[in-house]
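Note that this complex is displayed minus one protein chain, with the remaining chains in position.
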Amino acid sequence: MRGITNNTVQLSKWKKGTFIVGVIILLLSLLYTFLYLRHDPNFVDMGNRLAGSSLTHPLGTDHLGRDMLTRLWMGTQYTIGFSSLALFAALLIGIPIGLISGYFKGITDRVFMRIADAFLAFPDTIVAIVLAGLLGPGIGNLVLAITLVKWVNYARLVRSTVLAESEKEYIWIAKLNGLPARKIMSKHLFPHVIGHVLVMASLDFGKVILLISAFSYIGLGAQPPTPEWGAMLNELRPFFSSMPQLMLYPGFAIVLVVLFTNLLGDYLRDRFDVKKEGSV
Amino acid sequence: SSDDANEAGGENEDKHLHFLYNFATNSLDPNVDSSYVPIRAGVTETLVRLDEENLTISPWLAESWEGDDGKNWTLHLREDVTFHNGNPMDAEAVKASLERTIEESSAMKNALKIESIEADGYTLHITTTEPFPEFVSELVNPNVSIIDVTEEDIINHPVGTGPFEVASFSPGSKLEVTRYDDYWDGASPLDGVTFSFNEDANARTMALLSDQVDIVYRPEVESLGELEAKGNITVESTATFRVHQMTMNMERESLKDVNVRRAVDALIDKQEIVDSILLGHAEPAKGPFLPSLPFAPSYGDKPSGPDAAKEYLEEAGYTMEDGVMQKDGEQLSFTLLTYPARADLPLIAQVFQSDAEQLGIDVEIRQIDIPEEYMASNRDWDIATYSNLTAPRGDAGYYLNATYHPTGALNFSGAEVPELTAIIDELNQTVDQEKRNELAEQAADYVDENAINSFVLHPSTIVAYNDEKVKNWVTTKSEYYMITNELDVK
Amino acid sequence: MILSIENVSVKTKTHTIVDNVSLSIQKGEWFALVGQSGSGKSMLSQAIGQLLPTSLQVEGEILLGDTSLTSLDKREIRKIRGKRVTYIFQDYAGSFTPFRTIGQHFKEFMQVQGISSVGEQKDRIAEALESVGLPADLAGRYPSQLSGGQLQRASIALALLFSPELVIADEMTTALDSVSGHRILELLRKKQEETNCAILFITHDWRHVRKYANRLAVMKEGKIVETGGKHRILDHPQHAYTRALIEAAPLLKKGLPSGLDQEEGHLC
Amino acid sequence: MLVDVQNVTKSYRGKDKVLRDVSFGLNKGECLGLVGESGCGKSTLARCLMRMETIEKGSILFNGEAIEKLPERKLRSIRKNMQIVFQNPTASLNPKLKIKDSLMDAYDQLKGEADLTYFQYTSREGFVKQLLEAVELPGDLANRYPHELSGGQRQRVTIARAISIEPELIVLDEPTASLDVLSQGVVLQLLTDLRKRLNLSYLFISHDLAAVQQMSQRTMVMKDGSVVDVFDQEHLFSKDRHPYTKELISIF
């Protein structure tokens, strides 16, 4: 047991090191891109199409001769912005509904859960297409669509934990103390559900980016030439076998972001996990 | 099924080909399904066909026909044709088949405009509801495939007259066909063909690389190098009747000016797009029709490039100030529609956007889902990339009517030009082929002069096959005929 | 000597919970551990079976018979738990897995200890439940369907199932009414006589100490302030804390605190 | 009369009756002891009093109002006047909350409404410290989580929480079972003090007759779901006690 503890310390030191080195590399690349290169991310240069790496194009250019590195960096704001927006909104809907459903049970629960089921029955493409149709195409509506599709996951997950927890005596005490339901949910039940939710959400980050990419496939994602990673991934599909690195760049960027959100999720989860036990 | 063929092949090696197509279908109903798999797989045939060399209409199941008034048609059928089940293909059978087509498909009912059919031995008398000169060319449509309608399961097992009969069908995945020995035009040397579907271009390429299939329709363009590097693979490409165009919304203020439209046309670097987006597998377009078509006009050289575009714009009253192309203090800006179903189009849109930016024109790209729907119901866009079949059955009538006639379903530019409408109306009344070609050419010239749309390129069909095995493969322009009785193995 | 604890400390990162404690328990002895609430009694008892969470550090030496428990690996200590050392915990609700019936806990325990015949298992479950005054049909119930006392009785039955060498009873009667508590302790004593097991008995109830214990130790703030025979500690306490503790005990009957004056031969 | 329980009957689904026709009254300022064999229904009775269970028959009056039929909203105003200390302190504390947060739950809820006479609210920390000291706990426990406390410490926290708002009625379900005698003495003394000073009422469930004797004016004995005996404290050793009561006494 003690061996594991030592191990952990070493690992986290090692982790810290990599983390710092990674951040430095990213910063340097950021500075290089925007202070030195200063490419226009949307400038099409067909003569310079699919160029390999060089000093002026460290990651080469894409199929329209645009600088990959600049596009990748420009893409962060869209990709991270949109996915976190969608996820955040989904959490904002899903967690309260899950709490309410699991806590009140009975008819409230049944109504909410049937509504949730209804959302599950609709293919997400339908939701996205309808919203795009009603509100016009664009990534904003896609975010809305993803929110509408994703909240159910969180609602159900939260509900299942709450169902088990809400019968315990400490919840009864809180009830007897006259705490309104709202407070019992936020103060007593929320800390129990947040762990699972964070784990799910940090992984969902990747799934949401990929969902945006999938929607780009049917014309509902980011509008070209926006360098959104999901859309880029999709655009670069034809080069899978001829120039695999082109797809790997946005792919790797997504992995990095998911990695980061996972670390964050783990960190938060550990903060809520007061016992910190489990290893044998 | 391939096992059956194996056994039937006896002592000889099994003569079998595996063809991979880029579109999947769940139904083989030849009269309804618009993926046309039965005709492509050599299961069914139509009364007339497109002559791929001369791009004219030629006899097939019908030997000859007449209909000088454009309304009363007589067709003489071949007398030596039998269906796969042995039933003779006589006029009664064809009548029944045509009637089924009209009944099952509203589209074909519209397209054929048949009022009545009479069968008489091997002769058919057909009357159309109105004078309809293109009638025979409409019979080329694969949905007019002649099948034996007495068969039960047409969706999964249509019985036609082609060189191959259906052995088994897994919806969405593949179709197995075997040779029909009594085929009227000489039985195929092959025992059978597997006709499978895969809609992912990369996956199709890999299927060929892994030797699972012999012929691949439309492999991934970007991976052709890899295929060629394998040594035994031939890549063929043939221009099609399709044109990628920039549809211009003539209801918009700026585009009402013909000079602005010309500027847009001049701004598009067609050769460059062909070379770098389609890697040369296309032909730069000058007009809507493939130059080899008899009614394609021969165009003179027009000025093009950014400088020419700038000149046109200056003529239209625009000036370049501080890098911004403007008129009355307002920047020239376009909303450009594109859709991802055809992957080249968004790329063309982006190239155009970037080129226009150099001229100080602001282009906002809007990616949509279903272009026909969007363009018809919203008019808040200026330019749209669109792809059209211009003469799918060797006749210009379809495209001109749909795209430039005020009542046409694809008239997204909102063209309502009396001169052009008159030409098309006249075309619709004309039976004589020479005269028709002349009128079509006239219409095309008009379109060109007034820059109603800008035509970018005719994309090619690319087919890659294993040349150590496949013999006599022909890549057709119409994309209707794929598995034929000529196809063989080495 | 069945258990000997030598200089054992339990520490967190910031402070010491059990501070350099030594004590020993003889074979067949009923050893009581009393003291302040929060003084580290439970920690000490859990250190014996290596049951403490990993965040706590244990130092010192613990011997069970000749076996040094602190040096055992996971597999070896597992063989000792349940067979040679068993526990009865204070938190009865946590003694049972909520989704398994009482009977399933028994069966599992027997299976692990090598009794696999279903018939025998059934008989022994009924017998064990009855011996702690529970109806045999309770075996089919889930823990949440039992009252606190019933649960605790079930867990006692479970601990005594295989005549262990050492039973660690951490406030085992706390949740019981006096009648059942009394019955249980009688039962424990009977079992002890049968098997000659030693009992480490953690309690706050002086009546039980007086009635059952042979020797006892008093703990305060992580340290053992006094240890010795029942008579020595109860009737002649030396430490002020022990004295205060004894005086505060609400006893109903008069006499010596140890109750030994009723027995013959005591001269002091 | 603060609490008046009339003919309460209760059974869990498909089981025998757990409470049979239980009736008793509890006066303001009184401490009523409740003893009985394990499983006889003491905790169930306590839960019924708090309306955590629905009763089959009978009625429970709190300050003259029948609580078994009150809608949840009205019940809230009553509930701030009753508190319960459960038998199992571990389950009564939210494992994910720090002690101070669990402790302040009830008080926070009342905000300014609570008129405290025993404790003084000065600051949050100060109040938490006061409560912990009242039950003999060091103030630094406030920042720990329940699993970092010993059994007795947890139990004292739950008691501190119950008295923090000085309610009219506190149901104490074996509140001192896991305390050492010194702490127990202190806690029981505190409870008695509070009761006398603030005229509180207790239903004191315990199996420790000594503690019951020290705490309560009257004692009620339950067996198999029925009340078999009620008597004033001075009559504990009287001859007309129920045989079961006598058996209980004899064990001491």
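Going in written order, the chains are labelled A, B, C and D, and every chain counts its residues from 1.
Quick note on the criterion: contacts are C-beta pairs under 8 Å (C-beta built on N, C-alpha and C of every residue); 3 or more make two chains touch, one makes a residue touch a chain.
Note that contacts and distances are computed from a predicted model.
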| item | value |
| --- | --- |
| From "Alkylation response protein AidB-like acyl-CoA dehydrogenase", "Multicomponent Na+:H+ antiporter subunit G", "Nickel import system permease protein NikB" or "phosphoenolpyruvate--glycerone phosphotransferase", the hidden chain's UniProt protein name | "Nickel import system permease protein NikB" |
| Contact with the hidden chain (one of B:111, B:313 or B:463) | B:111 |
| Touch criterion as defined above, residue of C:29, C:91 or C:226 at the omitted chain | C:91 |
| Given C:51, C:115 or C:136, the one touching the chain that is not displayed | C:51 |
| Contacts of chain C with the absent chain, listed as residue ranges | 49, 51, 74, 78-83, 86-87, 89, 91, 93-100, 108-109, 112-113, 142, 144-145, 155, 158-159 |
| Residue ranges of chain A at the interface with the undisplayed chain | 4, 7-8, 11, 105-106, 110, 113-114, 117-118, 120-127, 129-130, 133-134, 152-153, 156-157, 159-161, 163-164, 167, 195-196, 199-200, 203-207, 209-210, 213-214, 218, 233, 237, 240-241, 247, 251, 254-255, 257-259, 262, 269, 273, 275, 277-280 |
| Absent-chain interface as seen on chain B, which is shown | 24, 26-27, 29, 32-34, 104-108, 110-111, 141, 155, 170-174, 196-200, 202-203, 206-207, 209-212, 369-370, 372-374, 377, 389, 392, 397-398, 401-402, 405, 407-410 |
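Definition applied: only the chains that are shown with their structure count from here on.
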| item | value |
| --- | --- |
| Common touching chains of chain B and chain A | none |
| Taking each chain's C-alpha mean as its centre, the one farthest from chain D | B |
| Centre-most chain, if every chain is reduced to its averaged C-alpha atoms | A |
| Mean-CA-position distance for chain D and chain B (Å) | 85 |
| Geometric centre distance via CA averages, chain C-chain A, whole Å | 51 |
| Whole-Å separation of chain centres (CA-atom averages), chain A against chain D | 49 |
| Residue list for chain A, restricted to those that touch at least two other chains | 275 |
| Shared-contact residues (touching 2 or more other chains) in chain C | none |
| Chain A to chain B touching residues, read off their complex | 42-44, 46, 49, 63-64, 129, 132-133, 137, 216-221, 223-225, 235, 237-243 |
| Of all residues in chain D, those that touch chain C in their complex | 12, 35-40, 43, 87-88, 90-91, 137, 149-153, 156, 174, 177-185, 207-211, 213-214, 247-248, 251-252 |
| For the chain A and chain D complex, residues of the former touching the latter | 168-179, 183, 187-188, 191-192, 272, 274-275 |
